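Structure in structure tokens, see below.
Of the protein chains in this complex, one is absent; all others appear in place.
Then we have subunit A:
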Amino acid sequence: MRKSSPLERIRLLGRSGIDVVQALGRSSLFLLSSLFGRSGLSNGGQLLIRQLYFVGVLSLPIIVVAGLFIGMVLALQGFNILSSYGSEQAVGQMVALTLLRELGPVVTGLLFAGRAGSALTAEIGNMKSTEQLSSLEMIGVDPLKYIIAPRLWAGFISMPLLATIFSVVGIWGGAMVAVDWLGVYEGSFWSNMQNSVQFTEDVLNGVIKSIVFAFVVTWIAVFQGYDCEPTSEGISSATTKTVVYASLAVLGLDFILTALMFGDL
């Protein structure tokens, strides 16, 4: 059969469809068995603490620096636009709501996918290619329990904390630019913010968003590492896939979550 015949193209389409469904099924089974199967975290917090350090603490610098600059830029742009309507006091409200509802969870998710997600994929992929995972199985240690579960839980725990820190640093940066540099009155800056920000609707919804993003990004990163071809090309392509899939998943889910939480769809 010629390679470009219509029937062959349909076969290729079917093949890729089956591949996608298989990957989804494999990754779901993988997630369930790492979280709830024989695994869990029975052999202690030590593994989890080590991963929390690598995934969470080492991501702090990039999160803090990005949060600070994004908050400062938001305040600058907001001040430029709002001052032409004579309502520059609303700049605090704008910075806080933008960071808490959208930019905090989303930018943290994207940075987390780039910094921690790619590292997780590369590390697990490297373990697979050097046959460390199969060696663990050989000596009777479940790699899902020993390698995967602590990394998954570390991601789930650290990303909401990182997103919260991102928002706080961003709001502080915004206050610094608006109040200290541009001369917005401090009292109206903070009181406008407090009047418009609701704890349950804005702060908690932002935290819920970041929990969902943490779940998806860590899941994709760990699965891509576990499922990759055990070669150097395989690891590099899995790392790229992690960043691409995780970033797209964060952006797509953000729209759905925003529509559910703040929109009237």
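The rule is simple: contacts are C-beta pairs under 8 Å (C-beta built on N, C-alpha and C of every residue); 3 or more make two chains touch, one makes a residue touch a chain; residues count from 1.
Just so we're on the same page, contacts and distances are computed from a predicted model.
Colleague: Choose one: "Small ribosomal subunit protein bS6", "ABC-2 family transporter protein", "Outer membrane lipid asymmetry maintenance protein MlaD" or "Glycolate oxidase subunit GlcD". The correct choice is the protein name in UniProt for the chain not shown.
Modeller: So the chain that does not appear here would be "Outer membrane lipid asymmetry maintenance protein MlaD", according to UniProt.
Colleague: Which of these, A:100, A:149, A:184 or A:257, touches the one chain of the complex that we don't see?
Modeller: A:100
Colleague: In the full complex, which of A:70, A:147 or A:162 touches the chain missing from this view?
Modeller: Within the whole complex, the residue contacting the unshown chain is A:162.
Colleague: Touching the hidden chain in the complete assembly: which of A:111, A:127, A:171 or A:235 does that?
Modeller: Reading the full complex, the residue touching the unseen chain is A:171.
Colleague: Looking at the whole complex, which of A:53, A:185 or A:255 touches the chain that is not displayed?
Modeller: The one listed residue touching the chain not shown is A:53.
Colleague: Could you list which residues of subunit A touch the chain missing from the display?
Modeller: Touching the chain left out of view, subunit A contributes residues 46, 49-50, 52-53, 56-57, 60, 87, 96, 100, 158, 160-162, 164-165, 167-168, 171, 190, 193-195, 197-199, 202-203, 207.
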